[in-house]
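Removed: one protein chain of the complex. Kept in place: all other protein chains.
For reference, chains read A and B in written order, and residue numbers begin at 1 within each chain.
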Amino acid sequence: MSTVNEKITEKIRSEAQRLLSSGEIAAFIGYEAGSLPMSVRPFVARKPEDASRLVWNSFCVLNLANYLPALLKSFEPPRRPGDPPPEGPLPKVGILATGCWSRNIVVQIKENQVDRDRVVIVGVPSRGMVSARKVKEAVGERDIQACTEEDHSLKISGEGFEQELNRWDVVRDNCKTCVHPDPVIYDILIGDPAGERQVQDRFAQVDEIEHKSLEERWDWFADSFSSCVRCYACRNACPLCYCPTCFVDDSRPQWVGKSTEQTDTMLFHILRAYHCAGRCTDCGSCESVCPVGIPMRLLTKKLNKDVLEMYGSEAGMSLDEPLPLTTYNPADPQGFVLTEKSEKGGDR
Amino acid sequence: MKALKLDRNAIGQWLSAMAGERDIYVPAPDGPAKGTWTLLTDYSMPEIKPGVPARPVKNFLFPQPETLLKFSTVPTDPNCCLPSEPEENGRKNVVFGVRPCDARSIGLNALACKADTYYQANMEKNAIIGLTCSQVCSTCFCSETGGSPMGTEGCDVSLTEIDGSYIARAMTERGEALLALAESSGKEVTDSDISAVEALEEKARAGSDEIRNPEEQLRAKDLMELYNAPFWQELADRCINCGACTFLCPTCYCFDIQDETLHGKGRRIRCQDSCMFPLFTLHASGHNPRGQKIQRVRNRFMHKMKYFPDRFGPISCVGCGRCVRDCPVNIDIREVMRSLLHI
Partner (left out) sequence: MGTTSEKNWEPKIVAFLCNWCSYAGADLAGVSRFQYPPNIRIIRLPCSGRVSANMILDALRSGADGVLVSGCHPGDCHYISGNLFARRRFALLNNLLEFVGIEPGRVNFSWVSASEGEQFAEVVKEVTDKVKKLGPSTRLVKRIG
């Protein structure tokens, strides 16, 4: 009996093989096996025979949409600013997409980073990805030498121990509170749609912090972000971050200092999260790749909550709707505005 | 050189004796700062987990950030724009429980930082008390880079755990002086203690794998052949160009210099920089010699495996495995090293 993921892997391989050998796409973005237990590596298959290296399992945590704009650009002939767009059809790229990744592709399309006609989206309904950090904690931070995955369990072993974990117990927090596991756009769908999930308290983690006092919130922020090394893995693993020059690299004016001093680290995280407002799909890529375990996802989750509550919108749900910060409603809540305090409605 | 046998109690007494003149830092066992080096306040043998802590020891040699000088920007100040020395608190440190790979990195970086007076001063300021490894983790590969889990290079005092006690061996004069503070609480080592340590050293030598002295092989290879190797594109395909590997690497020593000024005060700091960032090599003209991701990925490994050994002898990697463990896209330097060796 093969597991769900093994079946998906088979289908991914055959679809990628077909697309690459028919010449429909020039490259396929997927995952291949990694060198460590619980690791996979993003992989760009360029030849039909590469397709057999593709895998799918519960550790595919980095959002593949991250690679899409740059990979598409790499197939375009070089041109200078102001040159006319290239003539004729350009090569296409295939990509795997779960619910959140597909929503990120929608955001990229809306922001003119990706041309829908040049992408072949192979949708995979997500069963939730596992947090390697949670697994490490569950086995007492011991050195993990092997991990085998069944549909609902993980077998972890190392020197002198073997432990079986319930898969759902170690699934990432963002996946546990995910409402849209199915891709919202796709050309090919692999596996069965999971349907909308009913999640109680999707924003429980955010609520917990909101209920703290002001001082406690500041302490939480200061403590949990203090070990940041400013490696920018969170920024670079994010499919929303494609600016040619990031605000952290601006020098006139310099918005944030370059060192790991508290103020500069905090400002980096506030602004990084804020730049994702109305665009973030809570894919959890940032938190999963952080080498020091900073919960920066809670900042974007807070913004997602507010965007949903105030503007009734979730990022990337459809190609027709504008992104929430590129539009407005004359009746938007404005209770925070000093001169509008007395006005009724929307007082928050 | 002096050697003592210390039980856990004796270590506690030794730590509190050293705390009189030095601040003692150990890896934090838990909490949000887990794996970062924190000031020890209760003087008992700290809990040190197998493997390397999250942060390398280089943060003591390259403090983040390090103030190089200060100045005033007030035009009416007679000292306006004249550099002045930053104040120092004058305390020296003991960094305790440093793994052999980390300890070895200090000397490797010193090869490139010979003329770096700040680095030299920080070497002077920080005494290293090493702790050899009784367990080799799945991401460890120190013996493939010229080190050993029983290594003592870079340590002032090296500790080896044997049956719940520690054999402490002074490796330098400074270590000798520090270990003298444990004389009252420790015991003399016996011949059987020495032979137990030697047996572990022998085991570490025997137990290591196929790659030996990669630096010699790499130095012998043609630079352009390595540079033009076919596998760089595949690495670049998945690299996201974050700086996790460089910032967690004990032997990445590149830095950025910034002048921070605000309200009439200014200071020049240096903080770590990463060759993974496009800004690292951006020229004022706008030209960027490593503007492409593949160029940056390649440079990091070429620097460690080819340019550094060509210039200084050893490879610039101590096999701590942090980059292997924490790379978001599983770029495994062990594979890169093997691929380079096979060219």
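Please note the rule applied: a contact is a pair of C-beta atoms (placed from the backbone, for glycine too) under 8 Å apart; a residue touches a chain by one contact, two chains touch by 3 or more.
Since we're looking at a predicted model, the values are computed, not measured.
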(request) Among B:R267, B:K293, B:K306 or B:R325, single out the residue that touches the unshown chain. (result) B:R267
(message) Among A:V44, A:I105, A:V124 or A:L303, exactly one should touch the missing chain; which is it?
(response) A:L303
(message) Touching residues of chain A against the unshown chain: what are they?
(response) 206, 209-210, 214-222, 247, 253, 255-257, 261, 263-264, 266-267, 270-271, 273-274, 277-278, 299, 302-303, 306-307, 310-311, 324-328, 330, 332-334, 336-340, 348
(message) In the complete complex, the non-displayed chain touches which residues of chain B?
(response) 67, 70, 86, 260-263, 265-267
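The rule is simple: only the chains that are shown with their structure count from here on.
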(request) Name, in rising order, each residue of chain A that touches chain B in their complex. (result) 34-37, 39-44, 62, 66-67, 141, 143-145, 158-159, 223-224, 226-227, 229-233, 235-237, 249, 257-261, 288-289, 291-293
(request) Spell out the residues on chain B that touch chain A in their complex, using ranges where they run on. (result) 32-36, 49-51, 54, 64-65, 135, 137-139, 234, 237-238, 240-244, 246-248, 256, 258, 260, 269, 271, 273-274, 277, 279, 324-326, 328-332, 334-335
